[in-house]
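A single protein chain has been removed from this complex, and every other one stays in its place.
Every chain is named by a letter (A, B, C, D and E) in the order it is written, and numbering of its residues begins at 1.
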Amino acid sequence: MFNLFKFASPATFYPLAGRLAMGFGIASAILLAIGLYMSFFVAPTDYKQGEGYRIMFIHVPAAWMSMLIYVVMACWAAAGMIWHTRLSSMMASSLAPTGAMFTFIALWTGALWGKPMWGAWWVWDARLTSELILLFLYIGFMALESAIDDPRRAARASGLLALVGVVNVPIIYYSVQWWNTLHQGSSIKIVDGGVESSMSEIMVWTLLVMTFACWFYTIAVALCRVRSIILEREANTSWVKELLQGAKS
Amino acid sequence: MSEWFAMGGHGLYIWGSYGVAALYMIVEVILVVRRRRSLVQRLGRMIRMKAHADLEVPK
Amino acid sequence: MDKALLEIRALECVRGDKQLFSELSFSLEAGSLLHVHGPNGSGKTTLLRAIAGLVLQECGEIRWNGELVTQQQDEFNRELLYLGHHYGLKFELTGYENLKVFANLSGSETSEHEVEAALTRFGLAHCVELPVKVLSQGQKRRVALARLLLQPSKLWILDEPFVALDVAAVELLLEVIRTHVASGGMVILTTHQEVAVEVGSLQHLHLGSSVRQH
Amino acid sequence: MDKALLEIRALECVRGDKQLFSELSFSLEAGSLLHVHGPNGSGKTTLLRAIAGLVLQECGEIRWNGELVTQQQDEFNRELLYLGHHYGLKFELTGYENLKVFANLSGSETSEHEVEAALTRFGLAHCVELPVKVLSQGQKRRVALARLLLQPSKLWILDEPFVALDVAAVELLLEVIRTHVASGGMVILTTHQEVAVEVGSLQHLHLGSSVRQH
Amino acid sequence: MLAALRCMVIRDLTLAMRHRSDVLTTVFFFIIVVSLFPLGVGPDAQLLKEMAAGVVWVAALLASMLSLTRLFADDFNDGTLEQLLLVPQPLALIVLGKVLAHWIISGLPLVLMSPLLGLQFGLEGDELIMLMVTLLIGTPVLSLLGAIGAALTLGLRGGGVLVSLLVLPLYIPVLIFGAGAVTASAAGMGADGHLSLMGAILLLALALAPWASAAALRISVE
Partner (left out) sequence: MLAALRCMVIRDLTLAMRHRSDVLTTVFFFIIVVSLFPLGVGPDAQLLKEMAAGVVWVAALLASMLSLTRLFADDFNDGTLEQLLLVPQPLALIVLGKVLAHWIISGLPLVLMSPLLGLQFGLEGDELIMLMVTLLIGTPVLSLLGAIGAALTLGLRGGGVLVSLLVLPLYIPVLIFGAGAVTASAAGMGADGHLSLMGAILLLALALAPWASAAALRISVE
């Protein structure tokens, strides 16, 4: 989805990112409002879990985003390594904090869901553990990046780390199948074009709306952050000077 | 109303989840916007000062 | 004259937010020496390291034998000997052991005898058995330079090789460089000292506020 | 002429199983410069470090103001500034911070302004805010040398101070040394380079196969 | 190719032998950490036996990680690393040589010590052998993966703790299968599945980690 702009130069990308961020931000706010309304007022009470299952509508999108963002981040890092495009590594580092946040939200909401459902805040189950590791990977990525002074070297080093760490994502995803665990397996499957699910239709729709809201939110925040990063790294170029002088005088 | 907030006994857990998630997202947005704004200010000041210095030195 | 072996085209290097040089182009054929001049911090070391592949250039290309060096790293490294500010010696090993390791890694079959001869030539006969860390500054430098006699590389990149050497050793090194160039080798060097590096085909490159070339 | 401030009597230094020099005696009064000559490994660095108290001599004595330095270590250290092969800089700190630390440690009240002036004098004005580790070799050296302008020590011991400096910086350093000697300071230095260290009262000391003195 | 590998290994082993105390400290650290647990958990023999494999494995992880911080640091500081980047051999091969030497110095002694520590925790016969075998397959993976982290943090302030943050998450699959194999064999189940998975991980690490470390080194030296 970000690939469209891969070869764009920072100078042309900067204003474009501003407009896109605004658009995605608004879209995500609207979707979030609809999604929240659906999850609390439209979706029916679950016959097995009662009201508690409503945590799902934030837990599952956050868990999905946490993994997706890491993969996207690794892809950007790989692109930066292969083609030496400056923008790619900036995109990678702009995604990391949001990814870490969603990982934390998945862990937190999972723990709050686990107490009423399993009777424990935390069990050392494969999926839970690997999600925790994912959080450490994000933190390691950010720590390494902040420890290196030279931004270009920092981008390359942390990009390499992201690539090495990406092997963990399939482990998280398939952990439920490899080890039989407490945590629930996939309840939504994509079978030749159609979506098949064990949940009621309205729950699936709510989940999808919330997922897209989170997705758009991520894009908006990442674009906004990448604008700051572009400014920081390109502070000495003439286009930044013109831009800032124009804005201030 | 308060019955709805209780969520069938699971209120604490549900509101704990949604509350923290909302808090985090709002804080993140604020941080991102603030970072950009202060950066634009700082760089702008730097560039303007440099322009001044360049003007004054040759004279 | 031969076709140029080493070709630099439109090279640009940036460190931090400082552009050290840009649009730098030159070429070097077999049997010639390039002397890079410039004040402190003008980017001589950076240029030399970029050619050796230790620093990534911002743009521009470096060709060896007509091909990009990045596409033939191993072959290029076989033809290259880089000696920088650092000695690149393990201080716990003796001079002999240090040289032996480098000779083995460069893939050349170097006999014990040759290593000893190189050390003797650089006046280190009486301290072969001392670990490098107790040697004097100039002696350390001599050990590092003894590699020049052992590795059959074509291109020598020497970053201030005369530092810490006494008069006799400077003479010796000049002699070694002259022989190398005369037999078709290539040398790129920098130095702030006044030394007479006169050889057949000599080029000068000036880095600094304004980049000139002659 | 004054009474000699620094006196060396029958000094002998041994490293490993090698006697570097023995029966070495000389004295130095205020306003004079001692240039120590000798080939690589002849013991120049060892002699300088012995005077600075960084190496223990085998026998002989070193007197400052007529008293043994070992008995007035603190006072002697206050009068001494030693710059060796190593830069003695913290690579993570900026040049400014490095100098500030040294100034503070030496107990002298050095203002921000003075430190900046010293850096500017050594041509480092545009890189005060860079950590020393990214500076070029010559720039690092210049930072270390800027200490000379900040600490009011009488005796400077400089081990090959001209290494890595470009022509302008060598000139500048010579100027600084001349001023120091002219105002009653004392300098002991070694160098392999041909530089014109001509000052009022100049002594030479030759170390090496045969120890001579004039 | 092989000559260069051999040369690197011998060089690093010679260097290590020049300071023998460095080698010993890793082993002692391993022994001490393992011995701390019975003190913390209490003397219950059954409990100790059940946690034995996990504890020995975690201690091995920590010991290997601590010794890693110095894998490239010395070469980096004295400029040898630069020269190693320039020798006409694939850098990955050089890295492999260094990692091999590191394993011989700090991994192999752990493998050899492990049966003794297992005995202290009440492991017996087959379990002891299984513990040794898993460590034998697993510790090279630790050295290989750790090299990536060590290369990435080269020359950084506070590299020691940073390297643990980067490397420990990557170690986790090895830990799970390694300790799992011992537990499974203690429970009478076959551990073949675990072992073959570990073998696969080792092969994968052997094939990829040297390249990744080489790339990281190039970034750090610049």
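A few comments on the model shown:
Here is the rule we go by: contacts are C-beta pairs under 8 Å (C-beta built on N, C-alpha and C of every residue); 3 or more make two chains touch, one makes a residue touch a chain.
What you are looking at is a predicted structure, and each value in this text was computed from that prediction instead of being measured.
Only one residue in the set E:15, E:151, E:179 or E:197 touches the chain that does not appear here, and it is E:179.
From the options A:121, A:174 or A:239, the residue with contact to the unseen chain in the full assembly is A:121.
Taking the complete complex into account, E:164 is the one of E:64, E:89, E:114 or E:164 that touches the chain left out. Considering the complete assembly, chain E touches the hidden chain via residues 19, 21-22, 25-26, 28-29, 32-33, 36-37, 39-42, 44, 47, 50-51, 53-55, 57-58, 61-62, 66-67, 69-70, 157-158, 160-162, 164-165, 168-169, 172, 175-176, 179-180, 183.
The set of chain A residues touching the chain not shown comprises 120-125, 129, 132, 136, 139, 143, 146-147.
Keep in mind that, in the parts below, only the chains that are shown with their structure count from here on.
Counted as hops between touching chains, the shortest connection from chain D to chain E is 2. Counted as hops between touching chains, the shortest connection from chain C to chain E is 1.
Counting C-beta pairs in contact across A-E and across A-C shows that the higher total falls to A-E. With centres defined as mean CA coordinates, chain D is found 30 Å away from chain C. A separation of 18 Å divides the Cα centre of chain A from that of chain B. Inter-chain centre distance (chain B to chain C, centres taken as mean C-alpha positions): 52 Å. Annotation for chain A: residues touching 2 or more other chains are 235. Shown for chain C are the residues in touch with two or more other chains, namely 16, 85.
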